[in-house]
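A short write-up of the structure that comes next.
Missing here is one protein chain; the remaining ones are kept as they sit in the complex.
Now for subunit A:
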Amino acid sequence: PSPPSPGEPPSPLPAGARYFCTVGRGLEPFLTREVGARLAATEVEYVSGKVFFTTNCGLTMLKQLKSAERLFLLLKKQPPLFISSRSKGKVFNEIQRLVTGDPLCWVRAVSIWRSLLELEENLPPEVAKPSKRKTGENENIITKKLKIEQTRVMPGDTECQLQKQKNDKIEEHKDLTTEKENFQEEKSENDGEKEVEHHQGKLTFRVSCRCSGTIAKTFTTEEVGRVIGIALIKQFGWKADLRNPSLEIFIHLNDIYSVVGIPVFRLPLASRDYIKVAGLRSTIAWTIASLAEINVGAVVLDPMCGLGTILLEAAKEWPNASYLGADVSDSQLLGACDNLKSAGLMDRIELFKFCVTELPLHSESVDVIISDVPFGKKFKLGKDIKSILHEMERVLCVGGTIVLLLSEDLHKYLQDYKESNITWNSSKDNTNEFKIVKYVNAEEKNRIQENVSPSFQDDRQEWLDKRPLFGTLVQMECHKVSLGRTEAFISKYKKIHDSELQQPS
């Protein structure tokens, strides 16, 4: 574990804590890479829609994650609940045991959650959680005690001291739970009460439940939420508050796992404080930029920039490049301008009104092109995409990168086009002929391609993939991602040198 950088408060958890992130389908590998790079994360694993990892980085660093949806402190990760022919009651008991089976785990998790928030924000608890209602004297005393102990800790103190504090806190919690008598028999989820009763050391909480697969056929999320809620009230004396809880519990039950977590931030990571109006999902925008290999001094163009989301994510992460955005729509450009101002990125990103099929730029003047190719009726397959690719290829430097977000239709069209043997010429400026040619000896960043003969059927697919899409543009990678209701493809191309092309025999 690396030491905290100066200015960042000492890590509350030298041994690290375990987290998971929800992530859009298709982005799991990117987030996996990100947690390793940004957080020096260990024990990283992922399933569809979630990435699990351990890190001792604080909230400031955790908040930097760009390809994740939400971040949670991991409370429990278990094999899926066994449903089948068992009675509903038996399954309810098992759900209950998520709480009662290991109460220490819960107490510990809440303690970690608290120390993360309080140490990082360096504020008294009341201010750190502005929307949290005061839940009673005792709780404040506990947290104040923790703070006082911490101010006595000298910088460079060992693990033991922090561990001792954690243990002290757990002891106090234990005392509280054993002495209280007033747990509620009835579930109190429909708390109409506006005033908080001054119970000792009580947290307010809410359970968010997600069920899919087999369990969803027999149980509603409300039922599961209720079982957990009651168990928590009985076990710890917490109070349920649906509207404004201090603590949220997140439970996801499906056929692959049972996962319980505590969201670390109120807002999803995907909701950026520097983007006023997002045109594209910020996570997708960042991922597109991350594939583009933006180096210092690069000229980066988005010729269909819309509200500028991709450029914003790129300029925020890779500030030492020159960013140009263009669109044909005045309203989009105004929106983009607004976004740039809000993000404080007016100096890094310049806007233009021009059309992607007529780029007023020198040939080979751009190092990187990143764009969300518009879907829908205003964009015709065939003629338009060819003009677009032609212009992109022209302005791109040799060795330059293009990363595009393509609709399923467009992606399929381009795949079919690549695999067919259409040979056609462009009458545009008589300098480019577009042929599907054999591509041999592609040299990539991390892999050296062997000479592939098309007669080997096994290698044929790989060979097909490496054929130029278009002139000197070669497809490098393609990733299917979810946009929520629809799916799309992030497709990466590089411009190779003419000499690397080989004419078909």
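As a working rule, contacts are C-beta pairs under 8 Å (C-beta built on N, C-alpha and C of every residue); 3 or more make two chains touch, one makes a residue touch a chain; residues count from 1.
Criterion: contacts and distances are computed from a predicted model.
Colleague: Report the protein name recorded by UniProt for the chain absent from the figure; options are "IMA1 protein", "DNA replication licensing factor MCM4", "Multifunctional methyltransferase subunit TRM112-like protein" or "Dynein light chain".
Modeller: In UniProt, the chain excluded from the picture bears the name "Multifunctional methyltransferase subunit TRM112-like protein".
Colleague: In the full complex, which of A:41, A:98 or A:299 touches the chain missing from this view?
Modeller: Touches the omitted chain: A:299.
Colleague: Using the document's definition of touch, tell me which of A:217, A:266 or A:362 contacts the absent chain.
Modeller: A:362
Colleague: Considering the entire assembly, which residues of subunit A contact the chain that has been omitted?
Modeller: Looking at subunit A, the ones touching the missing chain are residues 295-297, 299, 320-322, 324, 328, 333, 337, 340-341, 346-347, 350-355, 357-362, 365-366, 387, 428-429.
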